[in-house]
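As you look at this complex, bear in mind that one protein chain is not there, while each of the others sits in place.
Labels for the chains are A and B, by order of writing; each one numbers its residues from 1.
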Amino acid sequence: PPPESTSSEEWLWNQIKAESLRDAESEPALASFLYSTVLSHPSLHRSLSFHLANKLCSSTLLSTLLYDLFLDYFSNNPSLRDAIVADLIAVKHRDPACVSYGHCLLNYKGFLAVQAHRVANLLWIENRKALALALQSRVAHVFAVDIHPAARVGKGILLDHATGVVVGETAVIGNNVSILHHVTLGGTGKAVGDRHPKIGDGVLIGAGATILGNVLIGEGAKIGAGSVVLKDVPPRSTAVGNPARLIGSKGKPSEHE
Amino acid sequence: PPPESTSSEEWLWNQIKAESLRDAESEPALASFLYSTVLSHPSLHRSLSFHLANKLCSSTLLSTLLYDLFLDYFSNNPSLRDAIVADLIAVKHRDPACVSYGHCLLNYKGFLAVQAHRVANLLWIENRKALALALQSRVAHVFAVDIHPAARVGKGILLDHATGVVVGETAVIGNNVSILHHVTLGGTGKAVGDRHPKIGDGVLIGAGATILGNVLIGEGAKIGAGSVVLKDVPPRSTAVGNPARLIGSKGKPSEHE
Partner (left out) sequence: PPPESTSSEEWLWNQIKAESLRDAESEPALASFLYSTVLSHPSLHRSLSFHLANKLCSSTLLSTLLYDLFLDYFSNNPSLRDAIVADLIAVKHRDPACVSYGHCLLNYKGFLAVQAHRVANLLWIENRKALALALQSRVAHVFAVDIHPAARVGKGILLDHATGVVVGETAVIGNNVSILHHVTLGGTGKAVGDRHPKIGDGVLIGAGATILGNVLIGEGAKIGAGSVVLKDVPPRSTAVGNPARLIGSKGKPSEHE
């Protein structure tokens, strides 16, 4: 991993360009795709804006509008660019199936959904709610990842496979969290207001886990695949089953496949 | 909520136009989208026909064909238009994350999938099975909601988030039912013929619940998230777990987030 400094973005962009150039040379069938998505762009956030706009556009929501929107927000918010970098490094580091940074940038719908969400979240905060909700909707349609624009999401996030992830309006996700596909951070249906889970730093949530209500999943905790969690889970502990029960704890957060 | 009369559709359409006009004024980036999907149309069912056709078309199944199909069925079947109105009101009423009727009309893939299903169901009944199955397939591809065209679905339906919902051929869903994402109303694989669940009025089915076989979920019952239900569930009771067990009952149906 590169040094965590202001040059991480530059370092990462150079890596991605080198990867894309190598792939374009070894696989001519991909050359046009790699030039249009990566190699023709002057920066990581321009490449990402172009790629997201093409993915999320529709016949009534034009790619040019989306491109301008993403480019505007990524250009003017260094924290969004930091998060892009942190996520790319997290995915490459934690997912053994991720062969390169470019692989994540171009192919991981969880990564793309999270970057679009961060823009939707800023739109929501700025009270541009209609546009925030339209963006959420396009992400839910195209990537099958439904994150309410009000949900707060940290950095270093891995949404692996990502299909079917649902994150409710008042959910909060910390830093360095790994979430597998089909995970729900939802409401119980009995509460209004602050009604969704709070996920601590370094948590790992297995495939198909459902966490409901304003519960706290402590830092470094692990939630087993298919678990249904309705209560707080202490830091560094592991919860499994339906309903979930604790099965022990560890001294430090574990890494995730 | 408006009075349940023949003017509900008119009342609702005026609401949606007012919402869209307000959003188009406050968010110029959405103006073109809102004009093409809502404000340029003379009625709710024309707006919906246009929107569905654009969502569901492909390079080989043209939007004009789908537009004509939806418009024809919605125009000639008042019960379909009643169901559209009932669903919009149900979603706005039951889902605290739904900020407006237009939000549901334009953005909720569960709502859109159900309206397309109702047309597919009429096609199936009229023995236009090839077209019904083609429509089911487009809905499954585009919205990740797979409802067999023969399944019977009531009014006042909320499919919240909707990704991954599967409803089998002989399933029946009553009125005012709320179904979260990843819910399956499927077969056990051991039976032929009438082999799928029957869901009573006012039932709430939590995220990821799997209900298999020709079982009856009584009116007002609640099925917990992640449950696997293989037996009847009495009215107004709550079933949770894998396999599901009853955990009590209530005097009246509960509302759903």
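To be clear about the criterion, a contact is a pair of C-beta atoms (placed from the backbone, for glycine too) under 8 Å apart; a residue touches a chain by one contact, two chains touch by 3 or more.
Predicted model only: the values in this text are computed from it and were never measured.
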Residue touching the undisplayed chain, where the options are A:His45, A:Arg81, A:Lys109 or A:His196: A:Lys109
Option from B:Gly110, B:Gly168 or B:Pro197 whose C-beta touches the chain left out: B:Gly168
For chain B, the residues touching the chain missing from this view: 58-62, 65, 69, 128-131, 133-134, 136-137, 140-141, 144, 146, 148, 163-164, 166, 168-169, 182, 184, 186-192, 195, 208, 210, 212, 226, 228, 242-243
Touching residues (missing chain, whole complex) on chain A: 23, 26-27, 29-30, 32-33, 36-37, 54-55, 63, 96-97, 99, 103, 106-109, 142-144, 161, 163-164, 180-182, 204, 206-208, 224-227, 240-242, 254-257
